[in-house]
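Removed from the display is one protein chain of the complex; every other protein chain stays in position.
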Amino acid sequence: MAGLVPAIRVLRIEKTRDQAVPADIYLNVAVGGVLTGLVYGLMALGLSVIFGVVRVVNFAHGEMMTLAMYIAITLFTAFHLDPLVMLVPIASVMFVFGYVLQVRLINPFITRPDYMQFLLLVAVAIIIVNGLLIAFGPDVKSVQVSYAFDSFQVGPLIIDATKLYAAVAAIVVSAALFAFFRYTRHGTAIRACADNYTGALVVGLDVKQFYALTFGLGAACVGAAGVMLLLIVDVTPALGPAYTLLAFVIVITGGLGSMPGALLGGVLIGLTEAMAGLLFTPSAKSMFAFAILVLVLLLRPEGIMGKRAA
Amino acid sequence: MSALLSLYGVSKRFRGLVAVDHVGFEVSEGGIFAVIGPNGAGKTTLFNLIAGMLPPDGGTIIFAGERIDGLPADQICRRGIGRTFQIVRPFPALSVEDNVIVGALLHRRHVDSARAHAHEVLRRLDLYDKRDRRASALTLPDRKRLEVARSLASDPKLLLLDEVMAGLRPTETDRMVAILRELNRETGLTILLIEHVMRAVMALASRILVLHHGAAIAQGTPADIVRNPAVIDSYLGAEALS
Partner (left out) sequence: MIVRLIAGVPGRGLALLGALLAALTAAPLFASDYLLTVLILILYFAYIGQAWNIMMGFAGQLSLGHALYVGLGAYTAAALFVHFGIGPWLGLAAAVPAAALIGAFIGFLAFRFRVAGVYFAILTIAFAEFARLGFDHLSWTGGSGGLFLPVSQFTHNDLWRLRGHPVMFYYILLAATALAFLICRALLQSRVGYFWRAIREDEEVARSTGIDTFHYKMIAVVISAAMTSFAGVMHAFYYNNLFPEQVFHILRSIEIILGPIVGGVGTLFGPILGAFVLTGLAETLTAALAALGIDLPGAKQVFYGICLLLVVTALPEGIWPWLSRRIGLAEKSQ
């Protein structure tokens, strides 16, 4: 398993030895990167929301996404249902998963030191990854939708249909999440819990309940992102840890606890990865992501848009 | 008596809030100096500035003839300033003895001599019998004494005590006052303390500084301070003179 993001379907380019890569290709790859980046952004959004509110670093984030992807694959193989159609049901299942996880495993230990909760989720991650390995084996699996090879032409731009649909879905879900936090009572309550734990308690909010709700939402996000990502990449159980790390890179770069930051970070990373893959060798693109992570952790740990985390 | 610690125009601001406003005073060597004032007056911030946990925004702090403003906390401690915290912070999982040994090891290379010194200090603070207990298992008064012991073990020239009497019963307060008086008399230890318990302040301090909204509103002997109308207005109240 080489590199962080295997098997992204890139346009096949034919290069003759003395020909420079035409500008069109850069543009197409860049756009592809941005679209994929939006899906990454949604994935990272889930992580950011969980950290911003519950203050728990979800080390099982990528693994939860892989779980959703395998559910989608199973349903696709059994019933030939397009992943995007199954988006809402799968996201709901992940919501329940996240909710129960928070209630049973995290809430009871909310007062323990940070690293203990971190390790708790590491344990969950290990169990999920290897559970999937036992259930599905290590082989790469993918979903072949009818429009897998379609593309849209806009001037010099050739846009993959799958990437476009995935990106649009990501935007829709993100917007829904933003609206939830901004305009609903529950959303506002959650923001209150994030802002001031004691204050929220004093006002009578059932903080633990809201934590569970938040984790569920974060899980639903990542589940939805997984379903969308399935249109773009192939899946193996080992993808879990890889995406957890990617989510960390994005969230820390964009700003831990900042929702717009997560999306921005996702697009940035998606773009960087795509360009690095084009300009250097494909496996080197992941190294870029980590180099960015180290730089951000050192120089601006709150990320591009983040507020200082506790 | 020369000044061990001098502050000139020390200020600290947190965004819009001025926590410490051009405060200046001198603590003479071997003396006991108290800082009093209502809650939020900036007393603990002042301590944090002196002890190096925060850098001041303005002014100078001179200790034993050298400027220390802006130095990190560990360097300031090594130069001879020890401190306790308003909310007690012993090392929870370490034993009482080990807590004090950490302090003693500052100027001692060998654990054995550090342990011997720690025992001396523990005896002075009435904690010797509890030396094997976990710090987190102690009562509040004992934890306060432990913090004092830990600081003392590092052989400070100046000890900063932040509300060390808070939460103590009168007998415990008297005991702590006696211990501090003893230390001051026998070893010449200079003490700077923040206190609300006026009983302790009047018993210990030879000079008092009163802070209000970050600024010094009065400075002088206990007798002067207690009669100062500004102080009575802002903090003491007419009945608190007992």
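Quick notes on this structure:
Going in written order, the chains are labelled A and B, and every chain counts its residues from 1.
Just so it is clear, contacts are C-beta pairs under 8 Å (C-beta built on N, C-alpha and C of every residue); 3 or more make two chains touch, one makes a residue touch a chain.
Everything quoted here is computed from the prediction, not taken from an experiment.
Contact with the chain not shown here comes from a single listed residue; of A:G32, A:G46, A:P241 or A:G277, that residue is A:P241. Of the candidate positions A:L35, A:V49, A:L120 or A:I190, contact with the unshown chain belongs to A:L120. In the complete complex, the residue from B:L94, B:A166, B:I217 or B:I232 that touches the missing chain is B:L94. When you scan B:A3, B:V18, B:A73 or B:A166 for touch with the missing chain, the hit is B:A73.
Hidden from this view is one chain, which touches chain B at 51-53, 72-74, 77-78, 83, 85, 89, 91-95, 98, 101-103, 105-106, 109-111, 114, 150-151, 154. Looking at chain A, the residues touching the absent chain are 1-4, 57, 105, 108-109, 112, 114-116, 118-120, 122-127, 129-131, 133-134, 138, 237, 241, 245, 248-249, 252, 281, 283-284, 286-287, 290-291, 293-294, 297-299, 301.
Note that only the chains that are shown with their structure count from here on.
Between the CA-based centres of chain A and chain B the separation comes to 51 Å, rounded to the whole angstrom.
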